[in-house]
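A single structure is presented below for examination.
Just one protein chain is left out here, and the rest sit where they should.
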Amino acid sequence: MEFFGEVAAWFADPANWNGPDGIPARIGEHLVLSIVPLAAAVAVALPVGAWIGHTGRFSNLVINIANVGRAIPSLAILALAAMLLQRTIVDIGLRDSASEIVTMIALFFLAIPPILTNAYVGINEVDDQIVEAGRGMGMRDLEILRRVEIPVGLPVILVGVRTAAVQVVATATLGAVVATGGLGRYIIDGIAQRRFDEVFAGALIVAALSIATELGFSFIERRATSPGLRGRDTAPRELAQAGRPGGI
Amino acid sequence: MRMHRKLALGAATLALVLSACAPGEGGSSPSASAGATGGEGERSIVIGSAGFYEAQLMAEIYAQALEANGYTVERKLGIGPRDTVQPALESGDFDLEPEYIGSLLTYLGGEAAGDPEETFTNLQAALDEVGLTALDYAPAQDQNAFVVRQETASELGVSTMSELADAEGASDLVWGLPPECETNVLCSGALEQYGFTYGDLNIEQYAACDAPVAQALNDGVVDVAELCSTQPDIERFNFVVLEDDLQTQPSENIAPIVRNEWLDAAPADFAEILNAVSAAMDTETLTSLGVRVAVDQESIEDVAASWLSDNGLN
Partner (left out) sequence: MSPPAGPIMGAMQDATGAVVSFENVTKRYPGSDSPAVDNLSLTVPAGEICVLVGPSGCGKTTSMKMVNRLIEPTSGRITIDGEDVMSLPAVELRRRIGYVIQQIGLFPHLTIGDNVAVVPKLLRWKDQRIRERVEELLEIVGLDPAAYAKRYPTELSGGERQRVGVARALAADPPVMLMDEPFGAVDPIRRDRLQNEFLRLQEKVRKTIVFVTHDVDEAIKMADRIAILQKGGILAQFDTPAAILANPASEFVERFVGADRGLKRLSLGRVGDLEMIEAITVRAGEDRTAIRARLDRVDELDYALLVDDQDRPLGWIDQQDLRGSGPINPEAASPGAPTVERETTLRDALSGMLGSSVQLGVVVDERERVLGLVSVDAIGERLRAPVRAADGGLHPVGEAAS
């Protein structure tokens, strides 16, 4: 109980709300650290996943790669990224941002599997009949993808993006291990200095940010999904007057 | 005690990226077996050690050196952290262990000094109260140290911390220091002793003695990093350990700690054998052996045996 009092006091301390170590600044860093790799992963994995889902080609290969990628611990991805790329980043003159770039690259790879898999599954699961109808009506491949497969598969596709986003926001914390800013600093520095109120407060903020991300993306999903695809309102209703069976 | 290591416990979550830093804590539970016996001419001894590989390696070296001289050795290696191992030794679960003189002195309530001789003298006094004796300490010590890349050392022409403080361009260096450095007298305090102003340093925050900071130093993200002096990365990346010429860090030389009860009844050659081992073990040697164990994955037994035979000790 005393501990929770300390955590509350930590939050109440104005010093923790100001300056480069303050909560707003750390949240800002954390968001930059998260949004950049997420956006990059969406830009790469969405089109690739969608195209694979559309054509059905290379699907096994890519899904297996994604599954293996998912099985590698985030920390290992971060260590690998540092080991393989940090030197190059320094050499091309980005030394001051090397930690951030390494972390973003690791988060980028972390975000790829769910986005790729769901984009593939979302498109692939679109009813063949609908696709056939589109083709029979004279849609080109890209028109089928853009006007039919993507909007119909959108709920599944967006779940992939949401999963990736939550994962990235939660995992961006690890960047503190390689000297980035962000909310991970509270946790890593707190542990190093045995300030467990700060550790707990940092974890709380990360959790809150993850939940906010989850809710935000759920909201976007609802807004972006056609009402025709929602689970509710799907019971067929007889609207025409010609509803009575053929007899009296 | 290497306090950064302890404080960096949080980085224990980093087990995966840790390319086996110097001594960590943890290991198996204490042995429950009965006390060892000693006696005049009886060449039978039980050797214990803490869990991390460096302690196990030193214990294995002691064991093989003794075996080469006709002793029968029972091994209880990897018992656990210091607060498990030490009471077990005192209570006679085993007879001999390797320890770091500064950390052990701190554990026993004393204050470790930068000068090894002073630390050792104080340790001997403290050990006497619990019925233990330290034999000769080795030159090898595993302590926190400031480390630079080979090229930085040659460009600036530095090999000691004092030279680094005086070097032209020292203010441009980026430091990889642990988050707790600011409040730690052995870190920021030590730097101030050399004339650095902690607040003016360009710092990236990395846990000390950890793989990420070693990687960052190698890749040029930072120029000076706080590592442990026998950390395998130092040899792997060919780093230069800057000499702590003002002795700001407590001495952490490795010494055999033995139960007085056993020592009193020990054969005449016992101390000689172990003192010869300690005399031959310097920091660089220990680091190399650590690389073979932690990086090259050679077995501790093989590494111990080959070093002993290279030095004619078995």
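Letters A and B name the chains as they come in the text, with residue numbers starting at 1 for each one.
As a convention for this text, a residue touches a chain if its C-beta (ideal position, glycine included) is under 8 Å from a C-beta of that chain, and two chains touch if they have at least 3 such contacts.
Note that the structure is a prediction, hence the values are computed from the model and not measured.
Colleague: Among the chains included here, which ones are touched by the excluded chain in the whole complex?
Modeller: The chain that is not shown is in contact with A.
Colleague: Looking at A:P14, A:G93 or A:P227, which residue reaches the missing chain?
Modeller: Touches the omitted chain: A:P227.
Colleague: One chain is left out of this view; which of A:G49, A:P114, A:G134 or A:G202 touches it in the full complex?
Modeller: With A:G49, A:P114, A:G134 or A:G202 as choices, the missing chain is touched by A:G134.
Colleague: From the list A:A41, A:V102 or A:V152, pick the residue that touches the absent chain.
Modeller: Missing-chain contact among the listed residues: A:V152.
Colleague: Mind pulling the chain A residues that touch the left-out chain?
Modeller: Contacting residues on chain A, toward the hidden partner: 127, 129-130, 132-140, 143, 147-148, 151-152, 154, 226-229, 233-234, 236-248.
As a convention for this text, only the chains that are shown with their structure count from here on.
Colleague: Quick check on the complex: what are the chain B residues that touch chain A?
Modeller: Checking each residue of chain B against chain A gives 7-11, 13-14, 16-17, 174, 176, 178-180, 183, 204-207, 211-212, 215-216, 218-221.
Colleague: Write out the stretch or stretches of chain A touching chain B in their complex.
Modeller: 73, 75-76, 78-79, 82-83, 86-87, 89-91, 95, 98-99, 176-179, 185, 187-194, 199
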